[in-house]
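Below is the structure I would like to discuss, written out as structure tokens.
A protein chain is absent from this complex, but the other protein chains hold their places.
For reference, chains read A and B in written order, and residue numbers begin at 1 within each chain.
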Amino acid sequence: MNEKLIEAKNYLETYDGRPLRIMEVCGTHTHEIFRLGIRKILSEKIKLISGPGCPVCVTGVGYIDKAVFLAFERNAIICTFGDLIRVPGTEMSLGEAKAKGADVRMVYTQSDAVNIAKENPDKQVVFLSVGFETTTPGACLAVKKAKNENVGNFSLLMSNKTMPNAYEALKNSADAFLYPGHVNAITGTATLEKLKNEGVSGVVTGFTAGELLTALSVTVKNLQKDEPFFENCYPRVVRPEGNIKAQKLMSETLIPCDAEWRGLGIIPGSGVKLNDSYSEFDAEKKLSVPDIKGRPNPACRCGDILRGGCLPNECPLYGKICNPLHPVGACMVSSEGACSAYYKYSQI
Amino acid sequence: MEEFITLNHGAGGKQTSELIDKVFKKHFENPCLTSDDASVLSVGNEKIAFTTDGFIVSPYKFNGGNIGKLSICGTVNDLACMGAEPLYIATAFVIEEGFPISELEEITSYMEKTAAEAGIKFAAGDTKVAGKGQVDKIFITTTGIGRITQRVNLSGANAKPGDKVIVTRDIGRHGSAILIARNEFGIDSDIKSDCAPLWGTVKDMLSVSENIHTIRDSTRGGVGTVLYEIAGQSNAGIVLDEDKIPVDGKVSGLCGMLGLNPLYLACEGTLVVICPPEDADKLIETLHKGEYSENAAVIGEVVSDYPGKVIMNTEIGSQTLLPEPQGELLPRIC
Partner (left out) sequence: MCVGIQAKVLSVDDDTAVVDATGAKREVSSALLDDLEPGDYVMVHAGVAIAKITSSSDEETEEILSDKKS
């Protein structure tokens, strides 16, 4: 660490001003903050809250049920990022479905699933499309590729979400936000400037140890001024205008829709689905998926945790019936979820 | 526990131990069975080490070896970890109908070469052919016997506070080589498996130190899993320095792409060694002269705090728990 970073770290260790609540929105931030042990070095006056920015965590139970339905009732090849394999559905996870004979394949990128569809013309191939603005353009590219190459047996089961309306829903949860750097690489920073004008403060944050410490120290310093602020602390990747080609691609293929966030409920306009020109690639329509509503455990307090209303260990299920091997709620499900990270990293 | 077997049960982590405890130990338990790499048994006045291992690697060829070489190394290394000189090995093949004989010969020639290097002799064998689709190409099981002549007492339960933790080379190579050979994720990198017979390495170490407490072959589940096993068996904590753990840049690059931690990737030629602090320097010096341990390093120490846990000193000078390995390794992407 260079001198400036050591200074920043000391500042965060010894801060003795008013108590602050800072929400890291992004699941990868949550993961890195735990991995590096950042919470342990922060002054007691600085509290970090883990927000809802893990796509796996906020994906509803019913989504997994639909994927399992497609695997068994439509005999589809299910392609997914590894992140979703252990997420529990009402009856079973995809990992368990695979053990029972479902054809579930992990891929690195969405267009790999299009290639799998080309190699298996007599089967339906469904990609489980979750993710925020960072991940969504890849799904759009895959759909365009499928359309251009006439791959008729490929479709997406979509549960992609967008951040801006979630910030609105969360704005009273924290004094400032660490914004998700890679989402902003796509979306740019105009929304965040606008949020500042509405009184919501935050900084765009990168993912290395140095970037996280820098963003935290900039946040704490700005919070001393008592007026809303916005800073981009990750300009090497995030430009004010974002990635215009990606934005254009998304507006050509997708339309906004209401979306259900596991733990938070329905946030209007916080999801996207394929527009009419691409609806032939919508797995739910194409393969007649019934509207399956999953059954989450009623005692689970994920909603409060995602809003910063309680800590993971304050939930009655935490560590008892809910743990990373047998997750019950959204936040324990993903390795980036607040409860999972809390469980795995903070037992010392 | 789940009602049926999932891949998590074979990943070497928590669920594997759960399965062993609840199903196998329930019916097989007796004083001969230990949690170490091989059991140590008395035959007359001699002490022998005895072990067996099944190999189902897919694909059966990878950068740095094949299933044949692996099946010899796995058993030789399990014996070596108890301080036993490998003597005899039995091999059982299950081969799928249609498997090319030329490929089988390539596998057996690797086995011949590796066994010769380790000084172990083929003493029994069996061949079964299974119908198409009943097995995936070729499975090999090897069983080995070794002789313990030196005065050693090696066990995962012997780690003591103050002991140093050594890895004998850079970690995570075999798991990386297999990930690349499977080509599921379209990633290419020139990473060679560490697959190697390590009796020579162990013999060299035992010749300079009689006080080594533990030697473990960190195979499936990687170094992280082995450290958790040792912490549990010894009821002690292990504190690692993140920046001292040797990881090849190529392994880091692959792990970065797939959101994996090299501490959980399998090795097949990497030992974890726990020794009293006064012996660490001479062991490292000896290891650095060895063919398979040029970049051996002290990566941490055993402490009395945090029994059963592995703690990491991180790059920002903080501490965090190394998460306990959980089942099958899944890439973290979105």
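Keep in mind that, in the parts below, contacts are C-beta pairs under 8 Å (C-beta built on N, C-alpha and C of every residue); 3 or more make two chains touch, one makes a residue touch a chain.
Fair warning: this is a prediction, and the values are worked out from it, not measured in the lab.
Novice: Thinking of the whole complex, not just what is shown, which of A:Y15, A:F34, A:Y63 or A:F132 touches the missing chain?
Specialist: A:F132
Novice: Hey, which of A:I22, A:V143 or A:V238 is the one touching the hidden chain?
Specialist: A:V238
Novice: For a quick check of understanding: of A:C26, A:L42 or A:A176, which residue touches the chain that isn't displayed?
Specialist: Of the candidates A:C26, A:L42 or A:A176, A:C26 is in touch with the missing chain.
Novice: Touching the absent chain in the whole complex: find that residue among B:P59, B:G186, B:P277 or B:P307.
Specialist: Checking each option in B:P59, B:G186, B:P277 or B:P307, the one touching the absent chain turns out to be B:G186.
Novice: Considering the whole complex rather than only what is displayed, give the residues of subunit A touching the chain that is not shown.
Specialist: 2, 4-5, 7-8, 26-28, 53-55, 81, 108-112, 131-132, 134-135, 137-138, 141, 180-183, 185-186, 206-208, 210-211, 213-214, 217-218, 221-222, 231, 233-239, 243, 245-246, 249, 336
Novice: So which bits of subunit B touch the chain we can't see?
Specialist: Residues of subunit B in touch with the missing chain: 185-191, 249-250, 252-254, 256-257, 259, 332-334.
Everything that follows uses one rule, which is that only the chains that are shown with their structure count from here on.
Novice: Which subunit A residues qualify as touching subunit B in the complex?
Specialist: Residues of subunit A touching subunit B: 1, 9, 31, 34-38, 40-41, 55-56, 81-83, 85-86, 95-96, 98-100, 105-109, 112, 130-131, 135, 209, 213, 324-325, 335-336, 344-348.
Novice: Subunit A touches which residues of subunit B in the complex?
Specialist: Per the touch definition, subunit B meets subunit A at residues 2, 4-8, 14-15, 184-187, 257-258, 306, 309, 311-312, 314-321, 323-324, 326-328, 330-334.
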